[in-house]
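One structure is given below, represented as structure tokens, and several questions about it will come after.
For this view, one protein chain was removed and the others were kept in their places.
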Amino acid sequence: MRRVVITGAGVVSPLGDSRAALHAALCGGRSAAKPLELFGDEKLGCTLACEITDFDAQKYLGGRNLRPLDRTARLVASAARLALEDSGFGVETLAREAVGLVLGTMFGSLRTISEFDRRALTAGPTYASPMDFANTVISAAAGQTAIMHGLRGVNSTVSTGASSGLQAIAYAADLIRAGSARALLAGGAEELCFESFYGFDRAGLLCPSNNSAPVKYPIPFDARRGGFLLGEGAALLMLEDASRARERGAHVLAEVKGVGSAFDPSRGKDDGKAVAAEARAARLALEDAQLQPASIDCLSASANGSLCADRREAYAIADVFASAARKLPVTAVKSMLGETLGAAGALQVVALTETMRDGVLPGIRGLEETDGDFPPVVASPQNRRVDVSFGLVNSNGFDGHSSSLVLARPSRR
Amino acid sequence: MNAEEIRAAVKRAISTTANMETAQIGDDASYKDDLQLDSLTILEIAVGLEYEFQIKIPDEQLSEIRSVGDTVRLIQQHLA
Partner (left out) sequence: MKQPRRMERRVVITGIGLVTPVGTGREAVWRNLLAGRCGVAPVEAYDTGELSVHRGAEVKQFSAKDYLINTDAETVGRASQFAIAAARLALEDAGLAPDAVEPERVGVSMGTTSGEPLEIERFDDRLVNGELGEVGAEFMARYPCHNISANVAGEFGFGGLNILIPTACAAGNYAVAYGFDALRAGRASLVLAGGADPFSRITYTGFARLGAIAPELCQPFDRNRKGMIPGEGAGVVVLETLAGATRRGARIYAEVAGYGLSCDAHHMTAAHAEGDGAVRAMEEALRSSGTRAEDVSYVSAHGTGTPTNDRLETVAVKRLFKEAAYRLPMSSIKSMIGHTMGAASAIEAAVCALAIQQDCIPPTMNLTEPDPECDLDYVANEARGHEVNVAMNNAYAFGGNNSSLVLKKCEV
């Protein structure tokens, strides 16, 4: 069967715009959370977010006209530029070969959709913006990025909530295994915007920021946790057919060894079913990788500080790993990056490739004591030295979507 | 409003939407040939100007716009 390897990554995040910068920030225990600058409203109960301050896409995209691109598309196009550079795909290669793009995003740009609609409402439909309309489709960012960089292969978008990015990587990996593509950028992106932020705030899912709130920051798995903070960013990985990568002497970061996904038909309402779906996704990924749970050296959790979601994930980990869970170090990068929705799973994969490279697993920022309400998770606020041959990434959505991915360190020759 | 003021507004709109200096925009520049603008950008510029001048240009006339000059003339017509 064809093998899928990662030969480069592009990252645009509140903790840096390279794999190395991201890893250094995570290992330094740096939180991206700070008061919102992009927008504000006195009705918001949460006023903190992991925002990319002064994001300037021009820095990555040169003198190109960026007016047609909204923030989401700029994040994606910038990450794509970085990923293409990191993996050594130049203009000549892109002209010769149809490289694809599979992007995970929960909303696309809800800001663009809403602004288009509001302008039509307030000024009349005659004055609605044609350029904005082109960006109201959730697949717009992927389209804009393909135009900007000449990506003529399969161009697809996946929207499964906070698991979108990991699902996109799995989708792309499967295309390569099936022989439908040889090289694809895959990952996810999400922008911070008032409309989606407000929606999450009204749903009571975010850490409240008022002075009396005990916990204003996300502390995954901690007994005191009280919700998540939203973040934004984009991460794209260059996935290649392993033989193509070998032929061109590419530097391999990791291998996508196995993927799995499952759905909780109670849509998140039933604990038992939710845990079962997460466990199933992880088991399917392990089966796909032909590995036993005990072979996994570390786990990058989806946990973001939510009371319910973190608990369920802990139960799922215990269910899948059983006694092996006692020796399985777990990290939760959303403690520092926040919940970046569509970008989350992809950022986790990038972070894990860095851990594979230098053997350091970032601690969970702010963690004091894991909640006794669920099976113990081997987690610590301190970094840990880990020798990672195989790592597992979990990515769970809000309405029942669950996906897992097994990464393998490239074999030494 | 005289033609010069309208032309200046048109150039400003092109400058913002297409990310170019107004100095690069000739008084009767052709959108496709001189400025290399695509159809969506041209339409965006036109709608932005409709909004600015609070006029409504029928679709058939909009699709005939080819140059800065055309645009200025059309706006003048609708302001009159």
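First chain written, first letter: the chains are A and B, and each begins at residue 1.
Methods note: a residue touches a chain if its C-beta (ideal position, glycine included) is under 8 Å from a C-beta of that chain, and two chains touch if they have at least 3 such contacts.
Just so it is clear, the structure is predicted and the values come from calculations on it, not from any experiment.
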item	value
Touch criterion as defined above, residue of A:Gly153, A:Pro329 or A:Gly363 at the omitted chain	A:Gly153
Residue in contact with the excluded chain [from A:Gly204, A:Gly272 or A:Gly359]	A:Gly204
Contact partner of the left-out chain, one of A:Gly143, A:Gly165, A:Gly305 or A:Gly345	A:Gly143
Among A:Leu175, A:Ile364 or A:Leu392, the residue in touch with the chain that has been omitted	A:Leu175
Interface residues of subunit A (partner: the chain not displayed)	41, 43, 68, 98, 100-101, 106-108, 110, 113-114, 116-118, 120-122, 124-126, 128-130, 133-140, 142-144, 146-147, 149-161, 164, 167, 171, 174-175, 177-178, 180, 195-196, 198-200, 202-205, 261-267, 273, 276-277, 280, 397-401
Contact footprint on subunit B, counting only the chain that is left out	38-40, 43, 47, 58-59, 62-63
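Quick note on the criterion: only the chains that are shown with their structure count from here on.
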item	value
Distance from the mean Cα position of subunit B to that of subunit A, given in whole angstrom	42
Touch list for subunit A against partner subunit B, complex	65-68, 123, 126-131, 134
Contact footprint of subunit A on subunit B as seen in their complex	16-20, 40-41, 43-44, 47-48, 50-51, 56
